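The other protein chains are all here in position, but one chain of the complex has been omitted.
The block that comes next holds subunit A.
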């Protein structure tokens, strides 16, 4: 399955190359953008493929800032040293003004503090979730160069609490991935459950790569919760849920968006996921999101179901739109400042595809602003470079996932406000 997807991705890249070759005739200059992603990790590669996909679409529209865009991709190996070195090489040797990445907060953070901020390069991450970035931005240390399209964990956890409240669960046990994202999630969701009057019976950390999670699962099971909340990734999520079900745990589960994956559904088995619902930020409510979905399916022959794909696409698109808005040879700070112009709620709405980018070019050339409607909805950054987002509650089906309930940005924000 994964292999097929990769093969399809490889073919997609080849198709994209042909497209690029076509448009290269129109321009004689090339602007490089840097991408640092964990491509040596199974879920990292589709994120990189999606970024390249966005670049290809922009090149089909004639590139950004008057030049064809070349994405230089480097692997982080999820090793901070390697990621930082790759980022530095991209900034110094390739001269990039825009850096996309990384995924892990533990890699994105040292890149931010030691490469992009000192170098005046805009950094936009698809997937880093740590609350530490918000704190850093509040202290003014990101200098407005940092953005991420991954909605803060607050949206996810609030939606998890809403599900528990709506379904009338009295108590919930939490299993969370033992990393920065998981620890943030566990802390936030516990507070949100409490706010809606749901008792948290246990909160158990799940470490990566253990052969068995019996001890952890038994600990959670022993507290006899009505439901189980899972902030895990597919690999250890599958292992933990299998043990949970086989030990007689309830099928009433609430999942974070990281488990919205075909791999998880297939490996656990749909028959055990009947009462399971998940949350996700970003809902395809605009034409552009449908366009993204359709284009993605056409290109990769699968639904964009992996973690971070829509976010990666939006990060790339917004960065390129900002490059277009900032004009040729703009500095990283100029491009970062131009992000506002392309995510303006009062601007002209544009779709997330080649046609949308072409429209954006015309509007921006005329001195206007645009509102980018992307794969994760209307992306809008706050002063810290964070996004809030509409949310969707979903469940698994035979072929993927289906939407159970949609909450607009305003509904999400008011629900979050009601928790405090």
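Just so we're on the same page, contacts are C-beta pairs under 8 Å (C-beta built on N, C-alpha and C of every residue); 3 or more make two chains touch, one makes a residue touch a chain; residues count from 1.
Keep in mind that, in the parts below, contacts and distances are computed from a predicted model.
**Student:** According to UniProt, what is the chain that's been left out of this complex called? Choose from "ATP synthase gamma chain", "Nitric oxide reductase subunit B", "Branched-chain amino acid ABC transporter permease" or "NADH-quinone oxidoreductase subunit K".
**Tutor:** Hidden chain, UniProt protein name: "Branched-chain amino acid ABC transporter permease".
**Student:** Looking at the whole complex, which of A:119, A:160, A:237 or A:306 touches the chain that is not displayed?
**Tutor:** Considering the complete complex, A:119 is the one touching the chain left out.
**Student:** From the list A:33, A:48, A:67 or A:161, pick the residue that touches the absent chain.
**Tutor:** Residue touching the chain left out of view: A:48.
**Student:** Touching the absent chain in the whole complex: find that residue among A:39, A:201, A:276 or A:376.
**Tutor:** The one listed residue touching the chain not shown is A:39.
**Student:** Can you list, in ascending order, the subunit A residues touching the missing chain?
**Tutor:** 6, 9-10, 13-14, 17, 38-41, 44-45, 48-49, 72-82, 84-86, 88-89, 91-93, 95, 104-107, 109-110, 113-114, 117-119, 130-132, 135-136, 139, 141, 178-184, 205, 207
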